[in-house]
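We show some of the complex, not the whole, and keep each chain where it was.
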Amino acid sequence: MAKLLSELAAHVGGQIDGDPSLQIEGLAGLSEAARGQLSFFSNRRYRREFESTRASAVLVDAKTARPAGTTVVKVDNPQLAFARLSQLFFPPQKFPAGIDARALVHAEAAVDPSATVMAGAVVERGAVVGPRAVIFGGAHVGEQARIGEGTVLHPNAVVYAQCVVGARCILHAGSVVGADGFGFAFDPGTPQHVKIPQAGIARLEDDVELGACSCVDRATLGETVVGRGTKIDNLVQIAHNVKVGPLSLLCAQAGISGSSTLGAGVVLGGQVGIAGHLELGDLAKVAAQAGVGHDIEPGGVVGGSPAYDAAVWKRASVVTQQLPDMLKELRALRRRVEELEKQSDKGSRTP
Amino acid sequence: MAKLLSELAAHVGGQIDGDPSLQIEGLAGLSEAARGQLSFFSNRRYRREFESTRASAVLVDAKTARPAGTTVVKVDNPQLAFARLSQLFFPPQKFPAGIDARALVHAEAAVDPSATVMAGAVVERGAVVGPRAVIFGGAHVGEQARIGEGTVLHPNAVVYAQCVVGARCILHAGSVVGADGFGFAFDPGTPQHVKIPQAGIARLEDDVELGACSCVDRATLGETVVGRGTKIDNLVQIAHNVKVGPLSLLCAQAGISGSSTLGAGVVLGGQVGIAGHLELGDLAKVAAQAGVGHDIEPGGVVGGSPAYDAAVWKRASVVTQQLPDMLKELRALRRRVEELEKQSDKGSRTP
């Protein structure tokens, strides 16, 4: 299982400064690494850990000097190189093809012979499960839903009827694709909230990862879409008719309200909220816990609730802490000005 | 499947301005609609889309003039009319009555013969499943729980033991009714958090919709209640002993802490937090991401974290962005006042 450092370096196009004949037995963080392991250093915050690591070799960027007694592998992007090497050491688990006798697969479902459907998985009528897809026990593929090639549904992930999941997607446990959007019209006569049927679908493009207990609602009409290669953390809410562009990152517990559109490469921090019917341009970034109530132009960076320019928000946040002092100062100044005005008034009257 | 416009108009009590003999094949949003489709216009923000829509007919309110070349149907409430027509076009799916052989139904459960219990559904001892209820695979009805007439439990929805779900409710995938409330008493001796048994139940009244991965905890003693016709979005948390009144709307990722009471027709925006032991009066409205720490009187509208009057909050939020400038101004003023004081002092001494 050990791998030669020179081979690992070649795999990521890195230059070795040190001993290329090292045998690498595994990967570890800088502080946890033992002899024989490879680590990486990309966040300056961990310089001390880098300098005291026991790792036999460390992936670093071109500008980082080799500490005495260590071997480094210089690469353009240490984190990316670490990801690629980690994929060598931890290849995805393979599952035997076939439908378990205790899986609950409808006779009219189309499961590719190379797919794995485990005991307790449910695949309903008309559903399609693509080549090498993996459906864990308790996962649910609704009527006429389609699961792409190589996609994994972890235990208890649910894809509602008619919804579409692309190739190489990962749906973590408890995630839900295609539940009804939250759409009602109030009838004051009855009175009741009349349900607007959610007759559209939800569609995940290829290479999407959806975190545990995250929800992508089906559209009222048409489609809710998560774009190619977008990664979604746990407990995220994506409402009906939202469009998320490709290669976006949505951190845990973020929520996007109905009909909003996110461009490519958008980043939402944790617990961010996006109001409905907005447009966030390509590469927009939203700081954690921000609440976005207006469109964001491409490349815009915002923070705060309600959200505005992040640089201003950071300064304003610091000032917020001084508000009690500011109020005190303001009152003191008012008194001093009143005093000055009295004197000035006296002065002007005296002569 | 196409329907005559005059019949659709009659169904919602609307007046046609244009061609009543149109054949309507489906519904669509203003921008997506094609010839032969019906749309609706109720949000002024979409005036441009309304004026350029290709829909053959559009539901509008009484005040909206018909654009040239379009047919409009005038109704009191275009969104409500759209909901009713949408229900005509997309009636709820019917499922064959009966218990699938691969459903896991306890011998001592009482399932109405008209109910549908699918493969992989679990119905435990003493549970009652009402007429025409639908229990999807992976959904779970605990011991002595009761599911009302026509209620649907989507895949992997869970109703804990003894809990009660009314008629015509919809529980989306992964929703949980009746998990233990978060109640502990700290014992510094051991030390440990001693669990307070959560011996009450959770009860959803009729016509409640509960979104995917939303949670309604059981009461410590007594009941947690969600009132008739209240609609709850995804990933919402309702803690033990909360009472939510009828016809409320709780948007995604909102949370209500223990023992708080919401009146009728309350609206919580997304990601709202309500502290424990509070009362929110009828028709109270809470803006998205607000954090409510005090009671709200009937009809009150609040925003902010901590929350206060929404109108003031909106003004204050705008000013927040100017805080760095305000601080600068305050310091400049202080210097100017000091200067004036010096001069005034000099002035009063000089003569």
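In this document, chain identifiers A and B correspond to the written order of the chains, with residue numbering beginning at 1 in each.
We adopt the following convention: a contact is a pair of C-beta atoms (placed from the backbone, for glycine too) under 8 Å apart; a residue touches a chain by one contact, two chains touch by 3 or more.
The model shown is predicted, which means the values in this text are computed figures rather than measured ones.
With respect to copy number, the whole complex recorded in this structure file holds 3 identical protein chains, 2 of which are shown.
FYI, only the chains that are shown with their structure count from here on.
Taking each chain's centre as the average of its CA atoms, chain A and chain B sit 24 Å apart.
Interface residues of chain B, counted against chain A in their complex, comprise 27-29, 32, 45, 77, 79-80, 82-84, 86-87, 89-90, 92-93, 102, 118-120, 136-138, 154-156, 170, 172-174, 207, 209, 211-213, 229, 231, 233-235, 247, 249, 251-253, 270-271, 288-289, 305, 317, 320-324, 326-327, 330, 333-334, 337, 340-341, 344, 347-348.
If you check the complex, the residues on chain A that touch chain B are 104, 120, 122, 124, 138, 140, 142, 156, 158, 160-161, 174, 176, 179-180, 182-187, 191-197, 199, 213, 215, 217, 220-222, 235, 237, 239, 253, 255, 257, 271, 273, 275, 277, 289, 291, 304-306, 308, 312-313, 315-316, 319-320, 322-323, 326, 329-330, 333, 336-337, 340, 343-344, 347.
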